[in-house]
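Contents: one structure, followed by commentary.
A single protein chain has been omitted from the complex, and every remaining protein chain is retained in its original position.
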Amino acid sequence: MPDLTTPSSANSDEAVGLEDTSDHDLIEIETSGAVGETLLEVDHVTLRFGGVVALNDVNFEIRRGEILGLIGPNGAGKTTCFNAMTGVYTPTEGKIRFKGKEIAGTKPHKINHLGIARTFQNIRLFPEMSALENVMVGCDARHKSSVVGVLFRSYRVRPTEAELPESGIRRSLAKVFGVSRHTLEERAGRRRSMELLRFVGIADRAHELARNLPYGYQRRLEIARALATEPELICLDEPAAGFNPAEKEDLMGLIRRIRDLGHTVLVIEHDMKLVLGVTDRIVVLEFGSKIAEGTPEEVARNPKVIAAYLGEPDDAA
Amino acid sequence: MDFDNLINGLDRATLDGITRGSIYALVALGYTMVYGVMKLINFAHSEVFMVGTWTVLGVYTVIGATSSSGLGMVIGATLLALLAAMLASAGTALAVERIAYRPLRKKGAPALIFLITGIGCSMVLVEVFGQVLRFFFGPPFGRVTVNIPAVLETKTVFTIPGVDLAVSNTRILIIVGAIVMMLALDAFVNKSRLGRGVRAVAQDPDTASLMGVNQERVIMLVFVLGGAMAGVAALLYTVQYDITKFDIGFIIGLKAFTAAVLGGIGNLRGALVGGLFLGIVEVYASAIWDSSWTNVYAFVVLVVVLMFRPTGILGESLGKARA
Partner (left out) sequence: MSQILDAYRGLRLGDRWDGAPTVVRWAVMLLVIAFAFYLPYLNILPFAYIRTDLTSSGSDWASVLFLVVVYMIVAVGLNVVIGLAGLLDLGYVGFYALGAYSIALFGSTNSPVVQAMQSKFGLSEEWAVPFAVCIPIAITMSLIAGVFLGAPTLRLRGDYLAIVTLGFGEIIRITARNLDNVTNGAAGITQVPVPPGPEIDGRAFFNTIDAERWYWLALTILILIIWLARRLEHSRVGRAWLAIREDEDAASVMGVAGFKFKLWAFAIGATLGGLAGLLFGSKQQYVEPNAFMVNLSFLFVAMVVIGGSGNIFGALLGAFLLTYLPERFREFVDWRPFAFGVALVLVMILRPQGLVPSRRRAREFEDRRHEAEEAAADA
């Protein structure tokens, strides 16, 4: 039976804010543009599968530094849109551009290297690896050591003062021969991963296999793993699925703090309350078309949106 | 390269290829059905075929059928051998499933482990005929090639005019027999209630079990059906080649699996197409180049086809679409 209790280190926004000041520079990311400029552009995208129109002339943009919500009833095309944005589908018409570059047809790992990361609606961790290792795989996306470099420690770099070992002989050796890039990356990756686990509030079980973690931890671990790849845009696919109200509250805090680290966040959600509470702007899809876009207040008042959601009172609750 | 050799003997080579391909196709069915339902390469299937050939030998020996038997005896012996081979092969396949796969399924073991137990079963079966039975009963068991009486004597039935190609009774039996069995199986899977269950599990095991399809029964069924088809293949093989051996299954199994992949694994008609294609390519290539490389041609063809059509010639489907 999965343990759904809330991780204690992140039980409220403020509490975390207090203890979390320690190492934020370790996990903050550098962004290459100004807040508010267009980061990802969905430019009049139409997507057809055979005769079925999955997306019909959908048009919106994600701006740097914002939290954007993408909502809609079941079958509205949220996940299709999401998949098109992460390169799984190529639009029939229209373009999807990330930082001005078209991303259709780019391989998934290249898209990640461009700066887009995502989580999965149905959790897809690496179950036989520890939580820490899962996050380190994410960190590795930014690492450069090659197979040969790992085997023979052949790529040496001159360490900074902080990176030098403390003890005598090793310190002298490192000064003379340098340190292998692999060693430095490994060390930095481990520290950053640990910090990210702390950030999402699951560091206490860092060494447990991902498969053995409780459900809530697994969801957070997925977020940490995605953050580890230092994405400029992080896409969360129904991050609150299966959460109780208290956990949802925590998640809202976490999403805001993710933005504060410098990431732009896209949230796909069913849960209206969560989306209205955390996002800056919302795009609403229905039957593959965009029916509304605006601030949470505007969207909540929009009669079309209300009509669309009347069919699913459970989700709006 | 000797294209003249191929062109001069094209008719004969084609007939050879189709004969060979029919047997590959029948054995391929077992691989393809099990794969379609369980996403598993049943490594022991080649030995299911091998058991069938020994059963044929056993039946002939017991009832004393030889090449000089009368017509009634020939028909009776062949039918009896067919029935016995089908039963023995199906039984072997089922036993393999029970012993090597079911316990692992219960434990939810990774796919690799199934393959290993399959290989283990295959070795055990090979050794039963190569060592264990020899130890207790002596010849014909052992590690040598054994002759099977040619109960059905090869006779030319008719000659295709124009190309002057003699078609023998054994070839007709093999090709017609294989095609009839394939059609019957295809009809069974597509039309019958049990067949629907097979297709349902192949498409989506979870949904199928929610819909009340008994997955264990479907798995048993595909092993039995695949085994029976291998039994038919075994009889047809002995009719054409008159031999068996403890490790006869390996190469035929390998070729049959190649045929299944070529045609599109999980696809029954793909097994037929793949089998015939592989048989003909092998014979043609052997005519052009050198027959000692036959097995190499098969794999070169496989790699080339997979490079350009990763799902095989007809695509993969036992149900309709595979995830």
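Here the chain labels run A and B in written order, and each chain numbers its own residues starting at 1.
As a working rule, a residue touches a chain if its C-beta (ideal position, glycine included) is under 8 Å from a C-beta of that chain, and two chains touch if they have at least 3 such contacts.
What you are looking at is a predicted structure, and each value in this text was computed from that prediction instead of being measured.
The chain omitted from view is touched by exactly one of B:23, B:41, B:229 or B:252, namely B:41. Of the candidate positions A:43, A:140 or A:163, contact with the unshown chain belongs to A:140. Which of B:10, B:104, B:165 or B:179 touches the hidden chain is settled by the complete complex: it is B:104. For the chain left out of this panel, the touching residue among A:209, A:241, A:261 or A:300 is A:209. Interface note for the absent chain: among B:73, B:115 or B:220, the touching residue is B:115. Although one chain is not displayed, its contacts with chain B can still be listed: residues 35, 39, 41, 99-100, 103-104, 107, 109-113, 115-117, 119-124, 126-128, 130-132, 135, 250, 254, 257-258, 261, 265, 290, 292-293, 295-296, 298-299, 302-303, 306-307, 310. Remark: the residues of chain A touching the chain excluded from display are 7-9, 19, 86, 107-109, 111-113, 117-118, 120, 124-130, 132-133, 136-138, 140-143, 145, 147, 150-151, 182, 185-186, 189-190, 194, 197-198, 203-204, 206-209, 225-226, 229.
Simple rule for what comes next: only the chains that are shown with their structure count from here on.
Our note on geometry: chain A versus chain B, Cα centroid distance of 50 Å, whole angstroms.
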